[in-house]
Each structure stands twice: as structure tokens, then as C-alpha cells.
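Note that this complex is displayed minus one protein chain, with the remaining chains in position.
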Amino acid sequence: MPPVLEVDDIYVSYGRIPAIRGVSLTVDEGEIVSLVGPNGAGKSTTLMTVAGALVPTKGAVRLKGHPITGHAPENIARLGVSFVPEGRHVFTQLTVEENIRLGTDMRRDKDAIEADFERVLSYFPFLRERLSTPGGKLSGGEQQQLVIGRALMTAPKIILVDEPSLGLGPIIVDRVYEIFHRLREAGNTLLVVEQSTHRALQNADRIYVLRSGRIELSGSSRDLTDEQLEFAYFGFDSPVGQGGGPHP
Amino acid sequence: MSRDLRPLAVARYVWEPGTLGFGLLVLTLIVSAIGDKVIERAVIVALFNTVTVVGLYIFIGNSGVLAFGHLAFAMIGGYATAWFTMSPTKKGFALQLPTFLAETELPMLPAAIISALLAAIVTFIVGIPLMRLGGIAASIGTFAVLMIFYTLYSNWDSWTFGASTLVGIPIYVNLWVALAWAAIALLAATVYQKSRFGLALRATRENEVAAKAVGINVPLQRLIAFVLSGFFVGLGGVLQAHYLGSIVVKAFWLGPTFIALAMLIIGGQRSLTGAVIGVVLVSAVQEVLRQIESIIGLFGLSQLVIALIMLVILIVRPNGIAMGREIPFPSFGSLRRVAAPRGALEPAAAEHAIVPAGGNLDERLEAFDVTVRFGGLAAVDRVTLSVGRREIVGLIGPNGAGKTTIVNVITGFQKPTQGKVVIGGVDVTNLPPHAIGRKGLARTFQAVRLYPDMPVRENLEVAAVGVGLSRVAAGQRAASILDWMEFSHKADARANTLPYGDERRVGIGRALAMAPRYVLLDEPAAGMSDAECDELMRLISRIPQRFGCGVLLIEHNMRVIMGVCDRIHVIDSGRTITEGTPQQIQRDPEVIRAYLGSKSGAAGARGR
Partner (left out) sequence: MQAVVQNVIDALSLGSLFALTSLGIGLIFGIMRLINFAHGDLIMIGGYALIVPSTAVAATMFIGEWHPGAAVAAVIFIVVVFAIACERLAFRPLRRANPSVLLITSFTLSFFLQNAVIMIYGGRPKGVDLWPLLVEPFMLGDIRLPRLQLVLIGATALLLLLLVLFLRRTAIGRQMRAASEDFLMARFLGVRANRVIAAAFAISGLLAAVISLLFVVQNGVLKFDMGVPLVLAAFVGTVVGGMGSLVGAVIGGFVVGIASVFFQVVLPLDMRLNRDAWVYGLILVILLLRPGGLVKVKAVQERI
């Protein structure tokens, strides 16, 4: 069976600025995969490319074996890729319920939609009382939870999340990750961009480390050590992590 | 360079107006030889339209701001010349002017110049508020200007004869008069375009943010071009009045506005050549179609076709037929170097060339206690940092740490809620970005932001002009910095043709061309390969000593940071967490934690 998502040696530039050069990764059904790396490494670019906002100059993206490279974002969404970009992007003028239901406009399975709606409210109970509040009135943490809930409503085959912990307090971050685990238990597949290698080690099944537009290291989070990760992340031997892993 | 190349340099300088003017001259000669009245009429109209469209080009072409209101200035010029030149009797029939005007009858040339000046004065007055607006708001503002003057002149019966046609204006514009004015307009546009003002304005068109950062006052530069453009458009109105012998407000409303803009845009609004091509082409198409119209009785056809051509151009070739290029100067083998601008021709007695910035080498760039709150949330919380003129200081921190905000505060793009920024003892906290540039702080951008359609040399010259150098001195300084960077061989390449790594280096060269005392490099290594990074590190590490210029380096590439910095300042969640030498920072567990997250929780939860 082909992986849910397969990114095959893609190259992407912003105008003439190369952002990623030759990134390959796969995500299998029911996995949480983390993509970590410093700023500017190309993590967001990778997700944006999968979601169709950027078009690679080379390489291919496949969803369950079918190429989706260069498709329009809305069509990729309709094929089952749900994307939560960095910075949340709540529609501030729409109510919470409208935000949540926006992702269902393309679906025709009425009963399943209502079931999903209830499921989202069960994950994020605070949303129930706020259904008619404008999205802009929620706090940052609430907005982060809202967009994750919203992303679930498209009946996705895979959910891409870009830096869910950015700008959030540790308690909220823990809650967000707890939801990710519940989602995985329910059979969902996730690809999460994260800056903290430690959080990735705690939560992901597998990890890819991205630096300067290339995959520097990948492996199961059971097998990787902090030292290996630090080396791949910074690109030099940190004296703190002396005795780190081999040069990739 | 030897003295006998000077005539060639002059030839180079007047090349565009010379060739274009020669083209128009040939056209005029042919027409006067044929002697067909209809064709002659069309060519005269095209020639005075050249004056109007070149006027439009001076502003729209160089600034990139679309303006819809210029025919108001043509109207002002046209009516003014009627007031000054009509015979008192004729004026008496239609107008009730104040006595001094009613009895005045000026000669044609002074009247033309005074009328165009009047248009320029009005342009200046409306330009003061308008040029402070940017982009689409400015365009809508120019619509409002057209509406205001159109309404006023339509109802100002005693001065304009209302919306009716005012007749009896002396007729003197013929082929040769129109040609002479067209040539003058072309020459004026060239002189402006090649001056430091034209250069600075084109930089704002290419990248407004980067232009501000090199010290260019955008509203002022736009205003200069706007007024000059108002003068020539006003002159176009004067010539039209003295060709037709009559004037009517309707001739300056939206239809004619559209035709004038169509001429500029179809030809290509980014070059003088484009403006002239557009006038000639649109005039010819209009003339031919008008003949067809009157034969088959299908009115509206000519305008319809012009609109259609314009739509097609906008969709398939938005920079018009000329695509922003001028007629190329012929290259005579080894003499090709003459194609360089004036500055490079001066003997190398270049005191403006590469000099370390003046002032005291011991002063510092300091940010004291800077706090920025966005709606209660502190993005930056009491950060203090300083850079000397002989050191390289790194500023690092994970995503969302507040580096962006600090950069924006130091460069004047963001006002701090609290705290201040001081350069060499002078408080610059509340200065706009272009003024901070002039105080000795230069910067590069994460997104590079070169002026894409300008040569490398001009990219550097803009920065030198921005801090007040003449065009000649700027040329010298640009040349010597490019020489220092070992980049002279690409001085004439357009910035948008450079490979990416070179683009970054030109960005740094541009910042140095301001002769700054401090330079802020914003992620210069982003997107670079390891080999390119080595090259970059060599360049950065030579800056303080060569230029007397301190470096503040924001960068994620730790190899670069650790490789070149004397000191490193680390922030996280808006606060300073530590500061020290690269060795100290590498050993600091706080730093590793800020980037990689807390390790304590990791062991227990592993493999969950």
C-alpha cells in the first residue's frame, strides 16, 4: 500500500530564492511524523508545497500514490489534505461555527458532517458555548484549537500542522499535543512542523530534521538521540552535546 | 580615461532623446514633403500629444504610481494661455475676467511658459497631500483631483465660458513648433531620468521599502517628478489650445485621459522610447480607423479598437511594446566602456569613493530597554543591546523570539512602546526609516529587495545618492565598492539576472554604499549553500576594519554566526537570555534549551 503522503525530491524557490532543495519524505497511515529544524530551514515551505500554495520546480508530491503536484490548493484540499498554516488564520469576522463549517462546504455526506461536528466539539468542549462568537474574539490558544478542529471537518486523509506551539503557553501546547494523540488513536495521519526537537521526540513516531533546505537526518523517534538531533539541527558539534552522532 | 572620449560620453547622454527626436524629425520632414492636410493634422496632434505623454511618463514611468488626473493640469495650462493671449475684444465676448487679465495680451512664448508654470504650481499644491499616499489610494486620489477641477472649470462661467467651447485663441502651433516642444520635452525627461532625482524615484518604483532604507524620501521624490510632469502636461494643454484655436473642458475628461494613458501603457510606461512609440502607434491606429469610421459610418470603432489593443497589452505584455527598454546605444568594440554613466568617466580623484565613514570610531549603536507591545502582549520585553563600530555582533533566537520586531524598531519601521534607539549619542527612536538611514545605519533585507530592473551599479548608486551624494560621486563610490567586492565585471548586469548568491552580495554592497557607521544584515545566509556561506563570511568579516562600520548580524545559520561574530546576543520570548562570545554561547545550556525545547520532559515521555 502506498504511503498516505509521499514527497519525492522536491525543489522550491521563492522567486529566485531557493527555499528547499531536494526534500523527500513519506508519511504512513496512522502515523504522527514531525518535521523539525531551525528557522528558514524550509519546513513551512515543504508544507505549503504539499498544500498547493507553492509549486515545486522539480520533484513530485503524491497522495496515496496519486500525483497532486501543481494542483490548485482547493483541489488538494478536496482530495483530502487538510492544512493548518502557521499563524492560525482564523476568519475573524466569521463566527466560530462558521469557521468550523467552512471546511464542510465541499462535502455531501450530511450525517457524517454532523458526527464530525460533534466530534470536534468533544475534543474542544469550550467551543460549544462560543459557537456564535466571532472567531477574532477568541484568545490565541483558543484560536489554535479552533483551527485544528476546523481542519478535521474536511474529512482529511492527512492533516498538516505548521508550528502549533508558536506563541502559546506550555499548558495549551500540551493540550494541543494531547489532541494530536487522540486523533492518531482515532486513525488520523498527521505531519507536524515543530521547532523543538524534544517535543518532536516526545510526540512523533518518526522525525525528519531539515536544515538549509535539505533533510539532514531522519529516523524513528525511538532510535534518535538528542545529540544526533542537535548536530543535525545546528550543523556543528555543540559542546553541550559532545560525543554526538556520526556525520550524516 | 582619456579626454577624447568626452564627445562620446555626451552622445551617450543624449542618445535616447536624440534618436527619438530624430525619428520624429524624419516623420515631420516626410509629412511636410507629402503636404497632405489630413496627415499633417494627425502628425501635429501626435507631436503635441508627445509632450503630454512624455509629461505623464516623467511621473508614472519613473514612480510606478498610476495617475488618472493629469489632464486637469493640461486643462489648467490650456485655459491659462487663453486668458493671456486672446485679444481683449475676443475675451470680452465670452468671459468676464478681472481687468488686469482682460486687458493683457502676452506674446506666445512667455504665455506658454507662464501657463505651464501655473499648471506646475497647481500640481505642486495638490501633490503635497497626494504624494503622501501610496499605491491604489494615490490613484483614486488623482481621480478625485480630475473630478474637482473638471467640476470647477465646467461651472466657472466668467473665466472658462462654462462647459461651452471657448473660441478665438490665437493659432500658431504648426508641425515645427510642435516638433520643437516635443524635442524639449524628450530632453527634459532624459535630464530628469539621469539625474539623482530620477534615479532615486525609480528605486522607489522598484522597491519602496528598500528605497526608504537607503535614505530616500519617497513623498518628496514623487512630488518632484509630479510637478515636472504637471509642467509638461500643462504645456501639452497650451499647445492643444493654440493648435485648435479653441478649448473646452470636455477635452480633458475621462475619454481623453484614457487615450493619453493608453498611449503610455501600450508603448510601455517604463521607458521614454515606450512613451514615444505609444503616441505614434496609437495616433496612427486612431487616424486610420477614423477614416474607416467615417466611410462606413460606424462611430466608436477607433476608440473600441484602442481599448481592445490596450486590454491585450495589459494581459500579455504588461510592460508595453518597449518593455522598459530604450533604444540600445551602439557598441563600438573597445569603446563600449563609454556606455557607463557620467561618474565612471571622471578621473579617479575620488574623495567620495570608498572612505571609512566619518565620526568617532568609538561611538556605538544602542537600543535601550526596548519594549514593544501588540495589544497587551509584549513581543519584545526590555531588550538592551549595543554594537560598536569595530565589531560584529550576532542577534539570534528561535522563531517568534522577537528578532523581527527588534530589527523593525532599530530601523524605524516600528515605534517601540517603551525604550529608545540611539546612534552615536543621537536619539533616533522617532525618526522615519529614511531619516535613520541618513543617521548612519544601513541595512539589508531578508528578502534581499534589490531594485530588480536596474543594473548592479545603479543599485549601489541609489544608496549613495540617498545619503546625499551627487550622481557623479555616487558613481565613483559604487565603482570602488564593487571593486572591493571583486564584482566589477558584473556592474552592468541587471539585478534580476544575477544568480541568487550574487544578489545577496549586491545587497550588502548597496548597504555599504551609504557609507554607514553600522550595518544591519538580516539573514544574509538564507538559502545559501555551504560554499556560498564561506564566501559570505569572508566578506562580512572584512567590513568593520575596511569601513569603520559595525555589523549587527541576524542569522539562523549557526556556522556563519559562530564563524564571524565577536559577540552574540540571544533572545527568546522577547527577552534577552544571554550575551557573550561564540565560545560562551555554544556552551550555554540555556541557549540550546531555547532552540530545542526543555530536555527534562523528554526522557520520561519518550516512546509514548
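Each chain carries a letter (A and B) given by its place in the written order, and its residues are counted from 1.
The criterion applied here is as follows: contacts are C-beta pairs under 8 Å (C-beta built on N, C-alpha and C of every residue); 3 or more make two chains touch, one makes a residue touch a chain.
What you see is a predicted model; the values in this text were computed from it and never measured.
**Student:** Would you indicate which residue among B:Leu95, B:Val233 or B:Ile265 is in contact with the undisplayed chain?
**Tutor:** B:Ile265
**Student:** Quick one: say which of B:Leu254, B:Val285, B:Ile327 or B:Ile577 touches the chain that got left out.
**Tutor:** Spelled out, the listed residue whose C-beta touches the missing chain is B:Leu254.
**Student:** Taking the entire complex into account, which one of B:Ala144, B:Leu220 or B:Val288 touches the absent chain?
**Tutor:** If we include the chain that is not displayed, B:Ala144 is the one touching it.
**Student:** If the missing chain were put back, which residues of subunit A would it touch?
**Tutor:** The missing chain touches subunit A at positions 51-53, 72-74, 77-78, 82-83, 85, 89, 91-94, 98, 101-103, 105-106, 136, 150, 154.
**Student:** What subunit B residues would touch the chain not displayed?
**Tutor:** Interface with the chain not displayed, on the subunit B side: 64-66, 68, 126, 129-130, 132-133, 135-137, 139-141, 143-145, 147-149, 151-152, 154-155, 209, 254-255, 258, 261-262, 265, 298-301, 303-304, 307-308, 310-311, 314-315, 318, 374, 404, 407-408, 413, 445-446.
Methods note: only the chains that are shown with their structure count from here on.
**Student:** Where the centres are mean C-alpha positions, what is the separation of subunit A from subunit B, in Å?
**Tutor:** 41
**Student:** Report the residues of subunit A in contact with subunit B in the complex, numbered from low to high.
**Tutor:** 14, 16-19, 38-41, 163, 166-167, 181, 195-199, 201-203, 212-213, 221-222, 226, 229-230, 233-236, 238-241
**Student:** Taking the touch rule as given, give the residues of subunit B at its contact with subunit A in the complex, in rising order.
**Tutor:** 398-400, 447-448, 496, 500, 503, 523, 526-530, 556-559, 562, 586-587, 589, 592, 595-599, 601-602, 605-608
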